[in-house]
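Right, I'll just put the structure down here and ask away after.
Missing here: one protein chain of the complex. Every other protein chain is in place.
In order of appearance the chains are A and B, and numbering begins at 1 in each one.
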Amino acid sequence: MSDTVSTPLGETWRRLLRNRSFVIGAVVVSLIVAVAVLAPLIAPHDPLRNNFRTRLQPPGEIFWFGTDHFGRDILSRILHGGRISLIIGASTVVVTGIFGTAIGAVAGFFRALDEPIMRLMDAIMAFPAILLAMAIAAVMGASVTNVVIALSIATTPHTARIVRGSVLVVREMEYVEAARALGASELRVLFRHVLVNVTGPLIVRLTYVFAIAILAEAALSFIGVGPPPPAPSFGNIIANGRDFMIVAPWITIFPGLAIIAVVLGLNLLGDGLRDVLDPRTRI
Amino acid sequence: MIRFLARRLAGSAVVLLLVSLLTFGLIWLVPGDPTTVLLEASATPEQVGRLRVALGLDKPLPLQMLDWYGRVLSGDLGQSILLNRSVTEALLERLPVTLSIAAISLTLAVMLGVTAGILAALFHNRWPDQIVMSTALFGLSVPDFWLGLVFVVVFALGLGWFPTGGFTPIEQGVMEWARSIALPSLALALTQMGFVARMARASMLDVLNQDFVRTADAKGLSRTYVVLRHGLPNALVPLLTVTGIIAGALLGGTVVIEQVFSIPGVGRLIIGAILSRDFPVIQGGLLFLAVVYLLVNLVVDILYAAVDPRVRLA
Partner (left out) sequence: MTELTRRRTLGLGAGLLASSAVAAPAIAQRRGGDAVIAITQAPPSLDAHVTSAQAARNINLHMYETLFARDENARPVPELAETVNISSDGLTYVFPLRRDVRFHNGAIMEAQDVVASIERYRQIGASANLLAAIDSVTASGSHEVTIRLKQVQSTFLDNLSSPRAPIAIYPAAEAAKPANQIAFIGTGPYRFVEYLPDRHVRLARFDGYVPNPKATGPDGFAGRKEVHLDSVLFRFMPELGARAAALEAGEVHLVETVDGPTAQRLRGNARFTIYRLLPFSMQVIKFNHALGATGDLNFRLAVMSALDMEEIMAIAFPDIYQLDGSWIYPGSPYHTAQGTERYNKPDLAAARALLGRSGYRGERLTFIVDNNRSNIDTATVVQQRVRELGVNIDISVSDWPTVSRLGFTPQGWNFWCHGFGIEPFEGPASVMAPWVGGTSMIRKDEKIDAWFAELNAAMEQSARVRIFTEFQRHMWENAVAIKAGNYGLFQAATARLRDFKPYRIPRMWGVTLDA
């Protein structure tokens, strides 16, 4: 009982490799992941080591990207910062993926629960994520976990909506009806048929969630509710540099460029995946 | 149409109730109260307790909730604890500020985005398309607050063309007002524009590939005529959705950008209220944002339903 409406895996893969966005995005993201993994080996300095005698050094031979007000090397902090930002992005993807799918599937499949669940999702969407994160940080203190929680709460409703939409379409399809008629239990139908068919849009959405999470982490750190010091997440470095924007703009500029690189890579990847896996949606 | 509206309004009311309940939940969880910003670091718990009583902060939460719902239903959001005015006044004071920025960046983003998107669609897969799409993608990937910081360094500090922050009310001079919101609006618009351009291009391409446009094309009608007469109106429908989404994103975006430019808008009001535990302002401010968000989406949906009758049945 083969139940996929999508193309076989091999064919999908071939089409992805022919997609320019996907290839460029994949290369950029792989490079960034490699740099993040290898950060301890390639970073020229200890990202946490402070030395007040080398504070606020402009970019130069020893410190390529300059130093911050602790005298810490910005380049090394960015290389290590990639790790934290990627961990936050990836964790948000996982959490959102699980909750978004579960909530969306339940809403889509059980008519009685649809309305209350989706209204709750609306309520969450009406809450700016930044303010939600501030409240969470005020309750539990700022931490990587709390950033992930805040971002996941903020990105789940939209994900759930996408999943619900796909479920609604699929559940009316004939072969699902047929499976139900054959006596497959509701839950089995849910998992075996429906979920398989929302994979495409979900993967695309989650790639964008990754990008959104990296941007949002930076914004949260900037407001002061990001990962606690001395963690060199991209947003923390920018936030640190803000007070020295006039005398030491390099602290602010370089991590911003790093964010752009990562997010650009992820967006390209997402575009490529969308073209192939979910051609109906276009943005 | 009326049934559709009634259903949407009922749904919105439920959402607002949920938002206010969520806010109460947060307030209940968050430690601290306004006394902490009124007192020095070395204030003892005994001094704090005294001031709590003096400010009437010692009422139990369920009682506060009852009070609050009672008043909100009669349109009163209560008094700010720290700002020396009512919550409604505080919000109305800031509304023009946030609205100026949100409206201008929304207009900029939609106008520039749609133009660029149509251009890209018309030159599908040729160089204008590629330039527009690369720029759009780039715009999507830039953190707006960082762009704001860079703008401050370059255009305010470096070139001195704009003030570094703050807000000048429009009554004090249109030029000064425009200068004070130019950089924040631009930072927001540029990051949202990419989104609009991509959407505009996609829906335009959809329309251009539809039979009636091809037929018109085949009949030898001018390309510009076809695009403007048939393409654009049809492509505008999905753009409504985008406008709704962006309006939501801008609500969040202004919160951060107001911090970057020290602009006294609604976002800054709420952030300040969270940091100082001015509970009535937090409560009223979040409810207000939710109302705006729902209102925007409602308007979008009504327009959508007006244009596309199938929606009403869904």
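In the analysis below, a contact is a pair of C-beta atoms (placed from the backbone, for glycine too) under 8 Å apart; a residue touches a chain by one contact, two chains touch by 3 or more.
All values reported here derive from a predicted model rather than from experimental measurement.
Q: Taking the full complex into account, find the residue in B:Thr36, B:Thr135 or B:Asn234 that is in contact with the omitted chain.
A: Reading the full complex, the residue touching the unseen chain is B:Thr36.
Q: Kindly state which of the options B:Gly78, B:Gly253, B:Gly272 or B:Gly285 is in contact with the chain not pictured.
A: For the chain that is not drawn, the touching residue is B:Gly272.
Q: Touching the missing chain, which residues of subunit B?
A: Its contact residues with the unshown chain are 30-34, 36-47, 50-51, 54-56, 80-85, 90, 93-94, 152, 156-157, 160, 163-167, 262, 264, 268-269, 272, 274-277.
Q: Could you pull out which residues of subunit A are in touch with the chain that's been left out?
A: Residues of subunit A in touch with the missing chain: 48-50, 52, 55-56, 69-71, 134, 137-139, 141-143, 224-225, 228-230, 242-248.
In the analysis below, only the chains that are shown with their structure count from here on.
Q: Which residues of subunit A touch subunit B in the complex?
A: Those residues of subunit A that touch subunit B are 119-120, 122-131, 134-135, 138-139, 211, 215, 218-219, 222-223, 238, 242, 245-246, 249, 252-253, 256, 259-260, 263-264, 267-268, 271, 282-283.
Q: Within their complex, state which residues of subunit B touch subunit A.
A: 11, 14-16, 18-19, 22, 26, 29-32, 137-138, 140-143, 145-146, 149-150, 152-153, 157, 195, 198-199, 202-203, 205-206, 242, 248, 251-252, 255-256, 259, 267, 270-271, 274-275, 286, 289-290, 293-294
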